[in-house]
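For this view, one protein chain was removed and the others were kept in their places.
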Amino acid sequence: MFGLVAQTLVNGINVGAMYGLIAVGLSLTFGVMKILNVAHGEFLMVGGYIAFWLFTLIGLDPFLCLPFVGVILFVLGALSYKLLFSGLAKFHEEAKVKNSLLVAFGLFLIFPQIARVLWTSDERAITPAYSGESFAILGIRVGYVPLAGLLVAVVIIFGLHLFLTKTYFGKSVRGTTENWKAAKLMGINVERTYLITFAVGAALAGIAGILVGMMQTVTPDMGMPWTLKALIVLVLAGIGSVGGAFFAGLILGIVEAVSAIFIGPYTMALGLVIFLLILMFRPQGLFGKE
Amino acid sequence: MFLEVSSVTKSFGGLVAVSDLDLGVNEGEIVGLIGPNGSGKTTLFNLISGVLKPEKGQIKFGGRDITGLKPHRVCQHGIARTFQLTKPFMQMTALQNVMVGRLYGSNPILSIRKSKEECESILGFMGLGGKSLARATTLGVVDRKRLEIARALATKPKLLLLDEVMSGLTPTEMEEALKLVKAIGDSGVTLIVVEHVMKAILDISSRLIVLNYGEKIAEGKPQEVVNDKKVIEAYLGD
Partner (left out) sequence: MAVDWKKILPIVGILIFLIFVPLVTSRTDVLTWFFLTLLYIALSQSWNIIGGFAGQVNLGHAAFFGAGALTARYIWLHFGLPFPLALLGGAVAATLFAMLIGLPAFRLKGIYFVIGTLVLAEILRLVFYTILPEADVMPMKLLGTYSLNPRYYLSLLFAVLSVAAVYWVSRSRLGMGLLAVREDEEAAEASGVNTQKHKLVAFLISTFMAGLTGGIYAYYGAAFRPGGLFEPVWTFDAVIIVFVGGVGTIIGPIIGSVFFVLLKQFLSLYLPGGMHVAVFGVLFIIVVLFLPEGLVELITKVRHRLLGESSQIVS
């Protein structure tokens, strides 16, 4: 009994780490700029495919791909923001938020098709030699890859936390989140803050993509399901808490792992139902401010 | 009392925007509402027009309790307002903007055809005569202000709340605006006007009310209020 419970927990945490990582990226973007990037999952997909390419074409270990994917997705995110979203500044608040979502929707339409042309619809997996290996603690199977993934996620989140609290730029991000008008008056370059925040969000998604590629598969249409996952976690956690988003991701992973035992195929739907319920009755989430 | 605001309080988080405020307006008056930035003027407008609900207190209009009513209901009871930063229906023409007011305001006309003529004349009155078919996005700032007022007038209000219509106007434009506001008052509409331009507000108001930190600190004839020590302090200390 203990074995089953513990194993389920471990499995849940493995997946939850990825959920947390992708949610954090979305949380940043939404918290700072109020842009709900429904194409967030697309960045995850691109990250996964790039890691796949690097791995299959030049044999680079996926964990070593991390910095490359991070940088490429950062640039991609920055470009997307510069070309598309910054053009929305001319609209008033209500319209700006709505149109940002629409622009992101447009990206969501485009990315999977390009991916299909480049990589076909076949499922791709990143499988280095140590892929399926695991070790046992107290009768529980712990995979090397998921464990490493968890460590990577924790390190990144921690690093992000330090960045946001200790560095000038990090503080300007938080200042802009609180009140962009005040931030502007204090001399913070709001536009540049937005640009970098968006780019960081994309980079985080891309890195999560590597993990997904190793633990699951990469397909052109994986973007939307992952965006939805990130949204569920975000709503669960509430806006404004980076650490909260990560923990909420872990919680979701565990809840899914547990419910899979009882309701099997309805697990995905359950997550979405939780999402709607929280949206209706506790919109500030578990850790959110307000 | 035409409009009665009694002991109204509204706060946001820890900040008290309007504190135990009592205020009254008589029919036919043009009341000027002034005060330093952040003194609660726009919040008061939002409370009267139904955008915000007071935590405490009551608002009565024409004897009817309108506290907490939704904005569209308040409008249907005969209170219209303009916004500090104009909010035109961008993709609609000037005429269509005004028509929305006529079709949905207090005492609405239900036929589009019938409302057109009246709305054209409202536009004419506000100086937008030739621009009725222009899309709101093509209108300049000053014209948008005119449109905002035209749309509010189309709802056939008994009370009109004007929020800083003079800001950003040249002296000539301001003269014209003052004439229009007086004309609106003469046509039987009671007005509460929020303004920062002192000359303008002194010119048109029959009575002034001064707010500071969400409280009323002075009230009375414009010349008296302006010389009131408390009022001078409030502005200088800002």
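Each chain gets a letter, A and B, in the order it is written, and its residues are counted from 1.
Heads up, the rule we're going with is that contacts are C-beta pairs under 8 Å (C-beta built on N, C-alpha and C of every residue); 3 or more make two chains touch, one makes a residue touch a chain.
Nothing here was measured: the structure is a model prediction, and the numbers come from that model.
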Sole residue of B:G24, B:G38 or B:P71 that reaches the chain not shown, by the stated touch rule: B:P71
Full-complex contact with the absent chain, from A:T56, A:Q113, A:S134 or A:T165: A:Q113
Identified contact with the non-displayed chain, of A:V142, A:V255 or A:M268: A:M268
Per the touch definition above, residue among B:L47, B:I66 or B:A80 touching the missing chain: B:A80
Residues belonging to chain A that touch the chain removed from view: 36, 38, 84, 87-88, 94, 97-99, 101-103, 105-110, 112-114, 116-117, 120-121, 224, 228, 231, 265-266, 268-269, 272-273, 275-276, 279-280, 283
For chain B, the residues touching the chain missing from this view: 49-51, 70-72, 75-76, 80-81, 83, 87-93, 96, 99-101, 103-106, 108, 110-112, 133-135, 138, 151-152, 154-155
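Assume only the chains that are shown with their structure count from here on.
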Distance from chain B to chain A - Cα centre to Cα centre, in angstrom: 46
